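The complex appears here without one of its protein chains, the remainder shown in place.
Letters are used for the chains, namely A, B and C, taken in the order the chains are written, and counting of residues starts over at 1 for each.
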């Protein structure tokens, strides 16, 4: 009755394929960003008085490209860091993970909106709000993923330290709160929203903490 | 005369490369969906009275993005589940598989049609029909794949349970029937078609059954 | 002085990374095809008298999608078949391989030209010629790749049968000739060119021959 394939454990699987698929999705989402920097049409060039002037006028698009590229790159890096200690997966985690990837893949859209409309005074505020929303979207499913995986050491190593897990959850709750504040403030104080996002972006560059393991398992496996 | 490479078995090969290639295709198809949410032009923004109003007006596009993203994500997940017990491949299975991937890769097109024209009363019905067709397209080659692989245990483990295989075939025949009903009803009762698709979509979230293996092989290998 | 990495053999390397990179390129080229089926604008729909009529009018695009998807899919499949016996690579082979991938990645362009302009009587002939050229482009670098790899058993197993290699070269020379005839005839007899391409396309479905190995090495390794 049992499966003839040694590696088959019912319900729980290793994360190898989840990682391969995610690597692909990250790689594509990051590369699609360049498609949002639009090649000018002849009338655009005339409007801006030459190709050189058009290309320098694109600076918010370049800024958005750099910002989003680094952000997706660091999400990719942190994702691998996370899957070093979340070392198993199941159907529910896979589904939550799809929602996480959905939020990451959405990033080219707010990036393009920001790049296109930031320099237009009438549209600056919604352009900034859109970008803040895009920044916020992957944080919520990340929090859901770690809460689900950490709950009673469900998908992590039984010796993974509880304090380490608590710190990570707190950090994600803080990120969530900050990005909600950024969204809210973007309606009235767009430059404060931009600064908050810049600050959070710089914090992304910090290396993630090394996972801590107890000598004895303290969690109960489900 | 025989091949010097140990892993070379004439005609039958393992599915490793088929999976790697499919992972790539799934990852790209899922990521391309965002390209179908169009960045507005200045005249679009004027027509809708502002960027914020334009962006909220895009709700069918967001809905279609979420719906199709989850659908491709779950196809990816079920594909891996399938290739756990369809553990070998041959030339014919590879060809059938190309038609399956072709149907999956087609999904961004009906998704975009739906997102673009659903809110236009005159075009709502063909927009819904198109989406139902897109939903239906991958089901037929999936059925062909499993019928070919299951026939006399052709590409599955000899101990794989016949009842398990029969159930899976029945489930795919039911999906095929439901999606054909959705397409047909979309012409006269578009909202019923949408509800049927929503129901099928929710059923997608259920975890697939664990494969069942007999103690003794009951199938004959070809 | 020698490399401390066991797998490092100067100049010759295994093909693992070449395959992984090629799998990625094939997967993306095949998925990009859907982007060439254009979402209609409102004026297109009015011109064709409705969305349903527009969508049925797109049949050459669907045809080109299916044709090119299968073609890239089978190139992928045959590429893996080739790299079973071309089991090593070097710098020159990698460079030739880049030109091969360049020709494969070009396919979405002639596919789109064909789908867009085939039904326009004034543009039908150049649309067909373009497609024939797209079909022809990957054949020349494929021939270069196998001639380079087979020459004095340069990158293949020393026991690989000479007759098997000769047959493969002849088959590629025949494909090259046929596609040149298709290009030439497309200027005056476009339907004959289309038929030739359809025939070659159907021949693609045939499984490739199993490689044949001699009992004793007959080639000299360089």
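To be clear about the criterion, contacts are C-beta pairs under 8 Å (C-beta built on N, C-alpha and C of every residue); 3 or more make two chains touch, one makes a residue touch a chain.
The model shown is predicted, which means the values in this text are computed figures rather than measured ones.
J.: Can you say which of C:34, C:71, C:112 or C:139 touches the chain missing from this structure?
T.: Of these options, the touching residue for the absent chain is C:112.
J.: Which residue, A:76, A:93 or A:136, contacts the hidden chain when the whole complex is considered?
T.: Considering all chains, including the one not shown, the answer is A:76.
J.: Could you please point out the chain C residues that touch the chain left off the display?
T.: Where chain C meets the chain not shown: residues 1-5, 8, 10-11, 17, 20-21, 24-25, 27-29, 32, 35-36, 91, 94-95, 98-99, 101-102, 105-106, 108-109, 112-113, 116-117, 123, 126-127, 129-130.
J.: What residues on chain A make contact with the chain left out of this view?
T.: Interface residues of chain A facing the absent chain: 19-20, 23-24, 26-28, 30-35, 37, 39, 45, 50-52, 55, 65-66, 69-70, 73-74, 76-77, 80, 84, 87, 157, 159, 205, 207-208, 210-215.
The rule is short, and it goes like this: only the chains that are shown with their structure count from here on.
J.: To test your reading of the model: what rotation angle superimposes chain A on chain B by C-alpha positions, in degrees to the nearest 5?
T.: 90
J.: Using CA atom means as chain centres, which chain is nearest the centre of all the protein shown?
T.: Chain B is the most central one.
J.: Averaged over CA atoms, how far is the centre of chain A from the centre of chain C? Could you give it in whole Å?
T.: Result: the chain centres lie 36 Å from each other.
J.: From the mean C-alpha coordinate of chain B to that of chain C, what's the distance rounded to whole Å?
T.: Once rounded, the distance between the two centres reads 26 Å.
J.: So which stretches of chain A touch two or more other chains?
T.: 24, 28
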